[in-house]
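The complex is shown incomplete by one protein chain, all other protein chains being positioned as in the whole.
For reference, chains read A and B in written order, and residue numbers begin at 1 within each chain.
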Amino acid sequence: MTFDSNAFLIILTGTLIAISCGFLGVFMMLRKMSMTGDAISHAVLPGIVIGYFVSGSQRSLEVIIGAGLLGILATLMIEGLRKKAKVQLDASIGITFTLLFAIGIILINMFAYKVDLDQECVLYGEIAYLPIDLWITKSGLNLGPRITWLAGLNLLFVGVFIYLLFKELVLTSFDENFSSVMGIPAKGVNLALMSMVSYTTVSSFESVGAILVVALLAVPPATAFLWTKSLNSLLKLTAALAILISVLGYYLAFWMDSSIAGMMVTVAGGFFLASALIKGKKPSWFKGTPKESKPLGI
Amino acid sequence: MVTQIENPVLEIHDLTVSYDQTPVLWNVDFSLPAGKLIGILGPNGAGKSTLIKAIMGLIPPTSGYVKIFDKPINDVRARISYVPQRESVDWNFPASVLDVVLMGTYGKLGLFKRPGRKEKELAMECLEQVGMTGFVNRQISELSGGQQQRVFIARALAQQADLYLMDEPFAGVDMATETAIFQLLRDMASSGKTVLVVHHDIHSAMNFFDWVIMLNLHLVASGPKSEVMTEELLRKTYGGKLNLLTKVTDLISKKEFNPLKS
Partner (left out) sequence: MEDFVYFFTFQDPSIAWVVIGITLLGIGSAYVGTFSFLDKKALLGDAISHSVLPGICLGFILAGEKNPLYIVTGAFLAGGLATFLSSWLKKNTKLSEDSIIATILSVFFGFGIVMLTALQKSGNPEIAGLNSFIFGNAIGISEFDLMIYGGLSLTIILVLTVFLKEFRLMVFDPAFGRAIGFPINGIRFLFNVLMILAVVIGIQAIGVVLMAALLITPGAAARFWTDRLNSLLILAALFSILSGILGTYISFVIPQMPTGPWVVVFLSLFALISFLVSPKSGIIFRYLKRKNYLRKTHRDHLLKSLYKALEEGQKGLLIDKIYELYPFQKKEIHQSIIDLNKVGYIYNNQGIIILTDSGVTEAMRVVRLHRLWELYLNESLKIAPDHVHESAEQMEHLLTPELEELLEKRLNFPSLDPHQETIPREKNDLR
């Protein structure tokens, strides 16, 4: 097999995005906020559309700012519903993300003549077109695919963010009260993390879509967590999974001629299921001793 | 029976605290001396944990104030240490014993800085004090209840504070741990630290503490053990809640807002 630069670029970009999401996802998982991450990745949609509408371009700073603001708004709305309206957390999340996502879809339809965003693209992106979307400077210099640069920048920011705030993130995830007693601003750290998640969602939705962002936030960390009890190896394992998912996802999608993003999620799901079967307590039928079974009883 | 103190370490002035607007502590007013091992006693739902959370500013008071070392809490955070209830965290969290104890040093480190050799040495010292040196690299999910409690206390020690607030450190621990922790707390008190412990068992409290605070929605007593541990005061503390106070509490919790908040 010869070196296929397009394949390399797609896999590289997928990996960069997967690692960014995975690192943030680890902390979201440890805070038991995976579903909040899911909510944010849906909720940024209206921000993207408005940013697009204002600037007239999908590649503008306005889009990122709009999405970032919406992500924070979603976090605040979930908190507000929970604290002020005393709606339980899961319902607050459900109400918030469905409303904001619905508004996003409506806005897309309203601005359809001006905003060239289609709903499917928002949901599952298309990483396959990435090699033709090049970043060319005014002097005509070709710097390669724009989205790869964005993903790289994203990973850099996420890396710096986690490096600088590592101990605060760990402490507030493990024991929020204790950190408050020490005077570490738990709320501020939380909001910063949510902002990073929103930013990561926007910077990757173009290529991989909202659903893959959700999957990459949730699945690799959950898979890695089944295998390890230490945070460092949890992060490393998540990164390793991110690479594996991108490589396998790309080639499987290529082979089956289907969505790369979707295939990456499917591969991630495969790893997760295998890990759960290996590391989970064995079900009774697995050991051969019959025990009462509770089908569908969650 | 409330003994007030000149130049107290901790002064609580007419503190009323509400959870979701239902008052759980009424007009608590006391002051505490330095260098003592102090127990907070009271039945379930008496507001013991609420009291120490309010002291640390984790729950904003409905009215009244708290002063520590004659200053508001935010000015003296570095001198206060906290041991939360063991069940308040998820012990499946991926961290080693050393990681958790190092968390105690984060307050003094400040933003962006990481714990270095000095902090690690301190953490090891604290682990030695609680007899956990053999478990430094053990993951916390693999510890027993008593060991988890020891780790929490080591983390508090690593804060190098002057005032320690502990929420049920003896709950669900084995005898050996109980004795070890108690001895450690004694030593801390004799070296001039003030240790405030929420405790549920009256019998062991008799032996443990120098000073006792008795709570049951309101402050029943606060003073030296010998003066406070009387049958009358214990009956007041454990003999059910005051009927009238409970009724008033119900009345307020049914309002649409908290009328006690100014």
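One rule holds for everything that comes next: contacts are C-beta pairs under 8 Å (C-beta built on N, C-alpha and C of every residue); 3 or more make two chains touch, one makes a residue touch a chain.
If you're wondering where the values come from, they're calculated on a predicted model, not measured in any experiment.
Looking at A:106, A:134 or A:153, the residue that reaches the missing chain in the full complex is A:106.
When the omitted chain is restored, the residue from B:48, B:193 or B:218 that touches it is B:218.
The omitted chain makes contact with subunit B at the following residues, 1-2, 14, 16, 26-27, 29, 63, 90, 92, 141, 218-220, 242-245, 247-248, 251-252, 255-257, 259-260, 262. Across the interface with the omitted chain, subunit A contributes residues 29, 32-38, 42, 81, 84-88, 90-91, 93-95, 97-99, 101-103, 105-106, 109, 112, 119-120, 123-124, 211-212, 214-215, 217-219, 221-222, 225-226, 253, 256-259, 261-266, 268-269, 272, 276, 279-283, 294-298.
FYI, only the chains that are shown with their structure count from here on.
Averaged C-alpha coordinates give centres for subunit A and subunit B that are 39 Å from one another.
Remark: subunit A residues 30, 32, 86, 164-168, 170-171, 173-175, 177-184, 225, 228-231, 233-234 touch subunit B in the complex. For subunit B in complex with subunit A, the touching residues are 20, 53, 56-58, 74, 77-78, 80-82, 84, 88-90, 93-96, 99-100, 103, 106-107, 109, 111-112, 114-115, 139, 141-142, 155, 159.
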